[in-house]
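As you look at this complex, bear in mind that one protein chain is not there, while each of the others sits in place.
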Amino acid sequence: MIQFQFITAFLLIVLGIYAFLAKRNLIKLILALDIIDSGIHLLLISLGYRIELNEVPTAPIYTGYETLKSPMVGPLPQALVLTSIVIGVCVLSLAIALTINAYRHYGTLDVRALRRLRG
Amino acid sequence: MTCRPRCGSDMGLIVKTSARAIIPLIGIFGAYIVMHGHLTPGGGFQGGATIAGAGILFLVSFGLDEMKKHYNKSLYSALEGIGGLVFLGAAMLGMGVAFFYNILWHNGPFFNGKPGTLLSAGFLPIMNLAVGLKVFTGLISALTAIALYRRWKS
Partner (left out) sequence: MKRTLAYLSLFFILGVLLYIANPNYGLVFGPGGKEWLSLRYTDNYYITHGLKEVGGMNIVTDIVFDYRGYDTIGEATVLFTAIAGAIALLRPWRGDES
């Protein structure tokens, strides 16, 4: 059967790489970085799912588990994606600070005007 | 870079009244997410981002002039450093056995109740509070610095 989760994640990653290669505005390049991050997080989380017969899996938390008694989803990809989300936010904040300074120095947001190094 | 009449001023009476009602509720909900990090979904990073949402709502709806009266640069910078140092200090408590050893859960005085109560799970509540404080102060400092750009004197 067709696995839609992985196909969507791969489409998001390739779309982000295309937007990073073909656009000229600096803000659009920053948004393309965010789209690539979202695609990778979706791919990592959908690797941890679990399918059993006649039972619906539940979240890996023991609070209120006595009435539920279902198998649990794998918790390791969720922990790694938590770290990755915070690092994505940090990269975006530094990129925005650099873009603000570049706009003030050059007067334009076009990437091709920022090519030559000036003193 | 002209400044149309929304740069340093607030956003109208309806928005200000709703923001006054909602900001304390977001703060309490964020504190609940941080404190019960070892029992329910949540933890340090998620709760810190939620409380930073309350701070951003204050900055957007009340304007920059009101924010400059309540924002103390050196205090937020010191709190961020204290958060990081408490996190490292809690990791070094069990240094006699290993670096990240959970000594408060195995044979400690304070944090070893029954699993399921609030005072359990070793150094996890301490680390949740430290990381929540660090994320909250860091995000508000960064976004206030972006809003204050080239308007230090106005």
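Here the chain labels run A and B in written order, and each chain numbers its own residues starting at 1.
Assume a residue touches a chain if its C-beta (ideal position, glycine included) is under 8 Å from a C-beta of that chain, and two chains touch if they have at least 3 such contacts.
Quick caveat, the model's predicted, so the values are computed rather than measured.
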| query | Looking at A:I27, A:L47, A:L68 or A:A113, which residue reaches the missing chain? | reply | A:L47
| task | Please give every residue of subunit A in contact with the chain that is not shown. | result | 1, 3, 5-7, 10-11, 13-14, 17-18, 21, 46-53, 60-63, 72, 74-76, 78-80, 82-83, 86-87, 90-91, 93-94, 96-98, 100-101
| query | Residue-wise, where is subunit B in contact with the chain that is not depicted? | reply | 37-43, 80, 84, 87-88, 91, 100, 102, 105, 112, 115-116, 120-124, 127-128, 131, 134-135, 138-139, 141-142, 145-146, 148-150, 152
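Rule of thumb we're sticking to: only the chains that are shown with their structure count from here on.
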| message | With centres defined as the mean C-alpha position, give me the subunit A-subunit B separation in Å. | response | 23
| subunit B residues touching subunit A - in the complex, by the definition given at the top | 39-41, 43, 45, 115-116, 135, 142, 146, 149-150
| request: Would you tell me which residues of subunit A are touching subunit B in their complex? | output: 59, 61-63, 82, 85-86, 93, 96-97, 100, 104
